[in-house]
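A single protein chain has been omitted from the complex, and every remaining protein chain is retained in its original position.
Coming up: chain A.
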Amino acid sequence: MNKFGTLLKIEGKLVWKGLDILIFGILMPIILAALFGYVMSKDASSNGASMFEYSFPAVTTIGILATGVMGVPLTIADYRHRGILKRFQVTPISPLQIILAQVVIQLSSALVSFFGVTLVYSILFGYEMRGSWGLFLLAYSLVLAAMYSIGIFIGSVVPDQKSANLWSSIVYFSMLLFSGATIPYEIMPIFIQKIMNLLPLAQGIHLMKQVSIGEPFQDVVLAIIVMGVCIVVGLFGAKKYFKWK
């Protein structure tokens, strides 16, 4: 097996033995999917889509958040904190390979959770997407890339475990609660919605919602730009400010 394959296999084993990835990355999103699918109103609102339909894209992002902005940065920060990155620094491996291995591992969990959530919504509650699945998957990938870029940036630059916990938690919980991933955006007062719009994931979820109900493209240009900025700034910043120790 090649260098990256072996790294991936061993790091993957270590992460999956930790159970956090299973609980927060897979079980929690699927349980929330069952809950939301059950409680959300199936009645169409003014613009034709029901709360239930709107909630599907939102719930698929819970797994992205747990793996991307918690899983990735916490593992990397833990390795930095304990001098494991310092040991890697005196080997031929590149930071990119270390980060990429963690990204692929967390991604595997995010994708399992995506399938789980989708199965729960469609089999248990008869969800049918009005928009195109192809476009939706594209939007999902873009949001995923943006959230992972934020996570990679946090993991690359935080000096220690404490600040990794702090920053990951701030980003994770603010977006979990206030971007519409769990508490529906639509039930918030208008002025809170305006504040929520500042969170990148709120834009991402807006993009996925619009695509999922087949709304026209011009409504989502801003959201696409925000996702792009997250990716560029996150990855560029991570490359420039990556710390081994």
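Note that contacts are C-beta pairs under 8 Å (C-beta built on N, C-alpha and C of every residue); 3 or more make two chains touch, one makes a residue touch a chain; residues count from 1.
The working rule: contacts and distances are computed from a predicted model.
For the omitted chain of this complex, the UniProt record lists the protein as "ABC-2 type transport system ATP-binding protein", which is one of "Glycine reductase complex component B subunit gamma", "ABC-2 type transport system ATP-binding protein", "Chemotaxis protein CheY" or "Stage V sporulation protein AC".
Of the listed positions A:94, A:141 or A:163, the one in contact with the omitted chain in the full complex is A:94.
Across A:42, A:82, A:162 or A:194, the single residue that touches the chain missing here is A:82. If you put the missing chain back, the residues of chain A touching it would be 1-3, 5-7, 10, 13-14, 17-18, 78-79, 82-84, 86-87, 89-94, 244-245.
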